[in-house]
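A protein chain is absent from this complex, but the other protein chains hold their places.
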Amino acid sequence: MTNKIIKWIDYRFPLSSLIKHELTGYPVPRNLSYWWNFGFLALFVLILQVATGLFLAMHYKPDAAIAFDSIQHIMREVNYGWLLRYMHSTGASAFFLVIYIHMARTLYYGSYRAPRELMWWTGQGLLLLLMATAFMGYLLPWGQMSFWGATVITNLFRATPFIGDEVVVWLRGDYAVGDDTLTRFFALHYLFPFLIIGAVVVHLVALHTVKSSNPSGIDLADKDNIPFHPYYTSKDFFGMGIFLIAYFIVVFFFPHSVLEPANNIPANPMITPDHIVPEWYFLPFYAILRSVPNAVGGVVAMGLSVIIFAFMPFLDRSRIPGGGRYRPVYRIMFFIFMLDILLLGYIGYVPATDQTITIGQVATLYYFLSFLLLPFISKAEDMWLFRRGLPSNILALIASEEEEKRIRR
Amino acid sequence: MTEADDLENKGRRSFLLKATSVVGGTGAAAACYPFVASMNPSAELLAKANTEVDLSGIPEKGMHTVAWQGKPVFVLHRSEDQIKAMAASEGGLFPEQDKDRVKQPEWLVVIGVCTHMGCVPNKEGPGWTCHCHGSQYDDSGRVLRGPAPGNLEVPPYRFISANRIKIGEV
Partner (left out) sequence: MNKFIASVMLYCTVFTVSASEVKLEKFQVDTSVLAVERGVDTFMEVCHGCHSLKYVFYRDLAALGISRDRIAEWRGDSTLEAAMTSLISDETAILSFGAVPPDLSMMVAARVGGNSYLYAYLTGYYLTSDGEISNHVFPLTKMPDALDISSASDSARRSELQGKAHDIVSFLSWAADPHKAERERMGYYVIGYLILLSVLLYNVKLEVWSRLKT
């Protein structure tokens, strides 16, 4: 019976062939490590956030006078409201953790290189959409941190040349963050995840065009690909099981670890909390913002620190594939860069003192130098590795890639 | 590997897949429960599930309308002749004994929502008239004529004292 229905659909819609071509039979390199699970995990967390967000929206009131009360109502009165809320707040942090690991994997293995530049850039776009969504979502509980975080960040737009003040008022809908800001942020926070879903589709279309990279950095022969189902479906589901354990340990036992105490106090425009901090996933960028003493300069630096990742395909001038795997200098740079980001995160969290500001400035400088010096360092490393001697198959691969580039030009 | 091993492997594999599907499927189904449950009335609405009515202020032949679970409830204080009239008849389209619809004959408690399309009928002379489509009810809430498919619903209620009823509990 089901076969007949499927045949009826297949005549009118490429259902079976789509499923076979893009899902079950889709060729994937056989040597992917567990670092390749995080794309699927990101999609799963997206679905989780949309589902919990939808059900929360059935009870939440986007009005400044009663928003905080509606969160209390959800936490105390709505059946399993506390569970929905904690899943959503933990899910936001989980989303960023998964995405940052996903990005780290891409950077380490050089998966952003040709022909995967568009994957990297659609990924960048996704990151920006996610950051906007998270920022707007954080205002919704209308706690002290929500209010003041939104005030500080919307203030940054004052850096816009000539029309700075007007832009800030336009964004807020009022002279200060208020009810108008809250209502529009709610509308946008509800919308953006669906834009993210659209962008994920584009991201996956790009993926299916160039196929997955793999830990060796060299595209494998066709015979070394295996079908997505059952190999990577089973591996992804197992990875999801492990993820869910960690996720639900936080949801059920440590939900407050991602919630600032100050946000349990209703927003008060007259009193600023001692210590305004964004959520952990924004801390490194916040530190970069505060490192530059000039207001406009700080905003520019912060914006650049996110956008600069997009230039990676052009900044990395090495011909050797595989990223950190076969390039010792790049590998060291990668790990120190990771440590630098952690340091920046710490600086973003602690109150600003002369000491922390100086450390922050050094860390910011190193952050940008890592990108700006990469063209020179990668070229130098390239020449060193060639002089040291490379395996013949790598040389052959590089030679054939150069030949191809020459022909295409 | 021998054929016996291979068959055993197939058996083991299919058992493993079945077991995992069952465990996973159960979990996925159970995970839906909090979402669905969150849509049910929350704690403070369940607290408002009962309404208490003080009957002492309602004169004979008088009617009081109270809110119960968001709906109007008619509390009618019936006189002797009203009770006699209702006891004498079995109603109109859906015959029912008046004594089956009351706990104490002088107090009629019915949900003031027309069983046809949900409009609130008006008290007019004996009984009620629904002005939406013309259904007519008697002083026992029984439908006499019109498109209404049933008599006015009697909610669960009980007397908690001589002059107080609690609607929502039996």
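Order as written gives the chain letters A and B; numbering starts at 1 within each chain.
Throughout what follows, a contact is a pair of C-beta atoms (placed from the backbone, for glycine too) under 8 Å apart; a residue touches a chain by one contact, two chains touch by 3 or more.
Model, not experiment: these values are computed from the prediction.
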Shown chains touched by the chain that is not drawn here: A, B
Options A:237, A:311 or A:386, residue touching the unrepresented chain: A:237
Given A:265, A:292 or A:373, the one touching the chain that is not displayed: A:265
Chain B residues touching the omitted chain (full complex): 12-13, 16-17, 19-20, 23-24, 27, 43-44, 47-48
Interface with the unshown chain - residue positions in chain A: 30, 69, 72, 75-76, 82-83, 86, 104, 226, 230-231, 234-235, 237-238, 240-242, 244-245, 248-249, 251-253, 255-257, 261-262, 264-265, 274-275, 335, 338-339, 342, 345-346, 349
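Simple rule for what comes next: only the chains that are shown with their structure count from here on.
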Approximate Å spacing (C-alpha centroids) for the pair chain A, chain B: 50
Sites on chain B touched by chain A in the complex: 24, 34-35, 37-40, 42-44
Complex interface listing, chain A residues touching chain B: 51, 55, 58-59, 73, 76-81, 83-84, 237
